[in-house]
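The block underneath contains the structure these notes are about, expressed in structure tokens.
Partial view: only certain chains, each at its native spot in the assembly.
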Amino acid sequence: MKKLLHLISGFIAVGVAAAPVMAGYESYEAFAETDGYALFTVNNLWILLSAALVFIMHLGFSTLEAGLCQQKNTVNILFKNVFIISMGLLTYAFWGFNAMYPGFAEDSAGIFAMGSWFGVSNDDVSLMTDEYASYTWWTDFIFQGMFAATAATIVSGAVAERVKLSSFMIFVTILVMFAYPMAGSWKWGGGWLDAKGFYDFAGSSIVHAFGGFAALASVLLLGPRKGKYTKDGKIKPILGHSMPLATIGVFLLFLGWFGFNGGSVLSADPLLVSYVFCTTGLAAASGAIGAILVSWIVLKKPDLSMALNGILAGLVGITAGADVIGMGSSIIVGLIAGALVVFAILFFDKIKVDDPVGAISVHGVCGIWGTLAVGIFSADFSVGIQLLGTLTYAIFAFVFSFAVFGLIKAVMGIRVSAEEEFEGLDVGEHGQEAYPDFSVTSR
Amino acid sequence: MKKLLHLISGFIAVGVAAAPVMAGYESYEAFAETDGYALFTVNNLWILLSAALVFIMHLGFSTLEAGLCQQKNTVNILFKNVFIISMGLLTYAFWGFNAMYPGFAEDSAGIFAMGSWFGVSNDDVSLMTDEYASYTWWTDFIFQGMFAATAATIVSGAVAERVKLSSFMIFVTILVMFAYPMAGSWKWGGGWLDAKGFYDFAGSSIVHAFGGFAALASVLLLGPRKGKYTKDGKIKPILGHSMPLATIGVFLLFLGWFGFNGGSVLSADPLLVSYVFCTTGLAAASGAIGAILVSWIVLKKPDLSMALNGILAGLVGITAGADVIGMGSSIIVGLIAGALVVFAILFFDKIKVDDPVGAISVHGVCGIWGTLAVGIFSADFSVGIQLLGTLTYAIFAFVFSFAVFGLIKAVMGIRVSAEEEFEGLDVGEHGQEAYPDFSVTSR
């Protein structure tokens, strides 16, 4: 029995006991005796901590999306987020990691990359190479795996309150397993966009615009929630059920972003990491102020949802250039993002693109803005190339999602029945209520 | 007055000003000038951060348990958790720490160890010895103190909604002060189980099976909640009152586990810590998928509570072997744990062991599974010894708890009155409601 289990797990397992093949060192033990080991250890620790910080963003997304939706769909939203982080990590292990960081062959066009099981075999463990000079192979995996799941999570908020669970699960699994790593490889894997001089520090385009435009395609296929747009052309607001949950979500996302951006330095370099902390914090702060000002003027009252989305807008906006944009400029980038997100949310609502949490505006629109801002505020990069890159990600995510989710729609449907939508997906999909002890108002 | 206060606090106090006696160094200042100081500082920092991460698990337990219970017992559950972390740290200072890491005398059988105040006196401060090569004495205390309180917290969920507060407070104080450190010393203090070659990396048995079987004994003494099992043999589900709270709890526990397991490396060794992050993350992810699949098949609908418990099951399962089990195997360990926890919860419900949050299944059953998994998936350890060790912890926790909680039952009672149970412990024990502004449904 034990032998059998060893055999089974042996195919895909590698023990830590295996002596890692070190680039330029005889062994790990020999490396640990060198002067560089302490610095390597700090660098590695910071990336691991960043992975933990990005992980907590998934709790942030969960509570933000749950808070901004109706109580009758709360269990469903939470379930989707639990599923995405779990499936995201597993698919990244089985395929995504090695697809995203492929080391394209020299004669490759840098477009298509194949994935494989991330756990290298005992015979050629190469935990540290010259390329991964500041952290181990495992550190790289867990940090990037947390990123991968983020892209998929962005979609879940936009399609909330009416998407069919099984169809969504299939769609995001494909999205996070195949589409995200391939697109990511174009820049971060050293592919064709990297070769063109495109710059996206921590993923305004690669993660956020990607997720935002995948969300847009999904929403177009899905249609708006029942009752959102009346026959006589009016827009009926469908309010979120818990502003404390939404606020918890945004604060946790803000916290996690210190790892999302700060970890993207890929070392603990004191100058760069602290610089990124400052630009990130200031852009988030000015994003909130921007959204508060604009919403106060446009909507007559200072709106908490808008302030929260303003923080996220500032964060998405600074993500592409957090290490190259000046401190003062980071405030401007955030302010514009915060203003932009308010108008974008109102715009998409007007054209009847029903996005319950504003994901398309926050991640899609501000993702593009942030990528362009690198070209605008840093003399080292071209606005044209930045535009090419961000449109590439937006269009690819849109087309891929439209095709795959459209296929799923044709085969098995992507929307729950009108009765289930009215009753709520919690009971319909899960047979479970989020708050069984409380009197709730049916809407 | 000031002199008097100095005198009083002098008995138990030691100032940082005291020059620590260094193993092999003339002084701390001399040590700080050496080449090894930077590495020591990173290692120490990581264990401190791990302590903070394990601390946040206590918030995770608080919200998970509160979410899975009825609203009328929410204040009570939160209060118990506030009490446990506080009393746990204090008793660990006064007794537990020095009981758990006793440095058994050579002629000792490694079974009984006496505790004492952890703060060494000014005259023989030995902050770093060869044994504590990667962190200070204080770091060790705070990290292990956070662990100690965890074991007690596991019990609080299982006995929720009917336990008498004062009796519970006495019981967990004894459990965390005397039982946990003594049992822990058998392995982590270098006692008899350590001598036998038993392996439990971060405590699948020492913390989780211990807590789970202490919970089982408590629940057997306490009996099920009123109305849970009807006279005609039916099981009436008593639903938790807030799935967002429960989900917040599990995400925070997942986050904290990176410190629970990652910190158990006892240094910031880049290879080991990153390896442990990966096995931990993958087992949690596959635990969720395992529980989702099984609950979908068995219960017909994908259940959020089960998915959440699946994450915890995967985490508990990988805890004993996170540093020695292969990456592929960690996914298998998690999958099995996730499936196991669903069946265990249904089983305990069937035999009328009423555990509102599933603590016995998650921590007890999966704690045993995880300990055995080390023997199964790693060639370096024996299944037999692992079985011996895990049963030792399960039986000891069960017998100790049954005796002590049984004695408390005989002397002062352990259960609230039927009226108080019906009315809720919030009003009965605390005179306080959790949600005074909301209309709640009495059940």
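Each chain carries a letter (A and B) given by its place in the written order, and its residues are counted from 1.
Convention: contacts are C-beta pairs under 8 Å (C-beta built on N, C-alpha and C of every residue); 3 or more make two chains touch, one makes a residue touch a chain.
All figures in this text were calculated on a predicted structure; none of them were measured in a lab.
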Complete-assembly copy number [criterion: all chains share one sequence; 2 shown]: 3
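The rule is simple: only the chains that are shown with their structure count from here on.
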Rigid-body rotation angle, subunit B and subunit A, from Cα fit (steps of 5°): 120
Where subunit A and subunit B are represented by their mean Cα positions, the distance between them in whole Å: 32
In the complex, subunit A residues that touch subunit B: 2, 5-6, 8-17, 20, 28, 32, 35, 37-42, 44-45, 48-49, 51-52, 55-56, 58-59, 62-63, 66, 74-75, 78-79, 81-83, 85-90, 93, 117-119, 127, 135-139, 141-142, 145, 165, 242, 245, 248, 429-439
Touching residues on subunit B, where the partner in the complex is subunit A: 35, 38-39, 42-43, 45-46, 49, 53, 70-72, 239-244, 247-248, 250-252, 254-255, 258, 262, 268-275, 277-278, 281-282, 284-286, 288-289, 292, 299-305, 307-308, 311, 323-329, 331-332, 375-380, 383, 435, 438-441, 443
